[in-house]
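Read the structure below first, then the notes.
Note that one protein chain is taken out, while the other chains of the complex remain in position.
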Amino acid sequence: MHDDIISKLTEIFVRFPGIGPKQARRFVYFLLAQPQGSLQNFAKLIAELKTDIVQCERCTRFFILGVKRFPLCDLCADPNRDNSLLMIVEKDIDLNNIRKLGVYNGQYAVLGGLVPILEKNLEGRIRQTALVKNIEHRLAEHSLKEIIVALSVTREGDNTVDYLKVLLQPYETKGVKISIFGRGLSSGTEIEYTDSDTIKNALLNRH
Amino acid sequence: MHDDIISKLTEIFVRFPGIGPKQARRFVYFLLAQPQGSLQNFAKLIAELKTDIVQCERCTRFFILGVKRFPLCDLCADPNRDNSLLMIVEKDIDLNNIRKLGVYNGQYAVLGGLVPILEKNLEGRIRQTALVKNIEHRLAEHSLKEIIVALSVTREGDNTVDYLKVLLQPYETKGVKISIFGRGLSSGTEIEYTDSDTIKNALLNRH
Amino acid sequence: MHDDIISKLTEIFVRFPGIGPKQARRFVYFLLAQPQGSLQNFAKLIAELKTDIVQCERCTRFFILGVKRFPLCDLCADPNRDNSLLMIVEKDIDLNNIRKLGVYNGQYAVLGGLVPILEKNLEGRIRQTALVKNIEHRLAEHSLKEIIVALSVTREGDNTVDYLKVLLQPYETKGVKISIFGRGLSSGTEIEYTDSDTIKNALLNRH
Partner (left out) sequence: MHDDIISKLTEIFVRFPGIGPKQARRFVYFLLAQPQGSLQNFAKLIAELKTDIVQCERCTRFFILGVKRFPLCDLCADPNRDNSLLMIVEKDIDLNNIRKLGVYNGQYAVLGGLVPILEKNLEGRIRQTALVKNIEHRLAEHSLKEIIVALSVTREGDNTVDYLKVLLQPYETKGVKISIFGRGLSSGTEIEYTDSDTIKNALLNRH
């Protein structure tokens, strides 16, 4: 029973973010209840996903092929964005979340992951080569003034911040400001239940 | 932006059971991060799902093509099962859950859904024609003695039980017993927090 | 700081069912914000609680002193209840939950607890002496016909059922029926997610 098509598809869905074995199996039965035409269409979209969507050579985010200035995405190719600012984010969804707020007009670099504690082999985890190339380009072509690190406040996020501080040190020497997203009270935070790190940061960053 | 491939795939995943727009979008970015070979394989499995898996002509459950006695599934074709018992379940997953317990050796009929309150057009919701055909066959070929209704205890489940009682009435007249899954305290039930229906059933069905 | 009045009261509230140290402390500050008159009233009610409320000599439930037939509670003293039925429950709240449904008109016995797995010294845990006395009285005075065990379906609940079966065996020999609350699907149960014990009971107790 373990190598039938239901089990194979269940095993694939189990690897999807946030999906357990029970829900994975429900997905397969959900698909079984769809008309064959819908499944063909779904399969076609999946097979074509990575031919229609490519990675930007500069910021490494995914974008829809067909925009004019391939191999750059619409953000990296946009002459109206502020090329003196570069924001480092973990993933495309973070970039999209920040982008839609409309409060930042600079450029981005997508790391593609975080640096796990005690991890030695980093290139498989974060896109360091692309990041360095992105920075070097912006230093040469544009007057890059600030790199903003915008990572989640988790153990791996903090570890990545520490790693990036060392990695970006040479650019700081060359006059590029390295800044970190401000820490403090976030929306909904109640003082009574706030951990000590957040209180310390809120006190330190009071204004 | 609404007709690009990311949005199209997101819209498909949103229809999956229990998936909201945010998680649907995460699924697409998760797929983007997979190697193209994995996506091709995934797409192939989806496209072939319904050619490898067919619906049993008798009980309407899905099964893997390749067993000997097509168009019957391995359960309906099994001469060692007790053909005097027929259990009506809502869906394949319910059947699998009950089957793996090994406490029931009769046959099954999968309804494919429940009867919503106030719904008129039922054939789109439950597989009534197939159910009746299944029962008629078992009455003619085998000595069907009991039909067991094994549905969830929800508003729609109870409504379906009421509907089936009327539908199955003629068979009761012919001597087939129509029984319902027993109601009472289920595992983990605490008397302090138990609703009145369950207490009444537990009192009524005490033994 | 550990023996001040705030800490002392916090330590008392921490023992309340479901209350952790943080909420216990919030309770104390909540009390500090109340007018002194309210606190005096609250303190008086607590001090008088057990002089106003006594335990019924027969069923051992708590009741408000002042009813006519002390030392019996209003249920045990009620001539209109069916004295041929005796229901064993774990605690007063369970009794109240069942009583308000109005589907049972017999008498009760409150155990006061459950029998933990591997526990030897039971009198501290369940009110066995009072239970036996209650049964003996009803056998002598009334024609007790059935003892209904109405306990939660938990490991300790099931252990207590096993214990009571042995304890009540002599009465079964004398013709008293010993019954257990019916097991099966309770309200809201979905077949897909139901554990094997409940499915087995639902199948066994189908009707």
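Order of writing sets the labels: A, B and C. Residues in every chain begin at 1.
Heads up, the rule we're going with is that contacts are C-beta pairs under 8 Å (C-beta built on N, C-alpha and C of every residue); 3 or more make two chains touch, one makes a residue touch a chain.
Keep in mind the model is a prediction, meaning the values are calculated, not measured.
Chemist: Touching the absent chain in the whole complex: find that residue among C:L39, C:V103 or C:L204.
Modeler: Looking across C:L39, C:V103 or C:L204, the contact with the absent chain belongs to C:L39.
Chemist: Of the listed residues C:L31, C:L122 or C:I178, which contacts the missing chain in the full complex?
Modeler: Per the contact definition at the top, the residue touching the missing chain is C:L31.
Chemist: State which residues belonging to chain A touch the missing partner chain.
Modeler: 89-91, 93-94, 97-98, 101, 103-104, 148, 150-154, 179-192, 194-207
Chemist: Touching residues of chain C against the unshown chain: what are they?
Modeler: So the residues of chain C touching the unseen chain are 4-6, 8-9, 12, 16-18, 23, 25-33, 36, 39-40, 42-50, 52-53, 62, 64, 91-93.
Throughout what follows, only the chains that are shown with their structure count from here on.
Chemist: Of the other chains, whose C-alpha centre is the longest way from the centre of chain C?
Modeler: So the farthest one, by centre of C-alpha atoms, is A.
Chemist: What whole-Å value do you get for the distance between chain A and chain B if each is reduced to the mean of its CA atoms?
Modeler: 40
Chemist: What's the distance between the Cα centroids of chain A and chain C, rounded to whole Å?
Modeler: Chain A and chain C have C-alpha centres separated by 55 Å.
Chemist: Residues of chain C that contact two or more other chains, please.
Modeler: In chain C, nothing touches at least two other chains.
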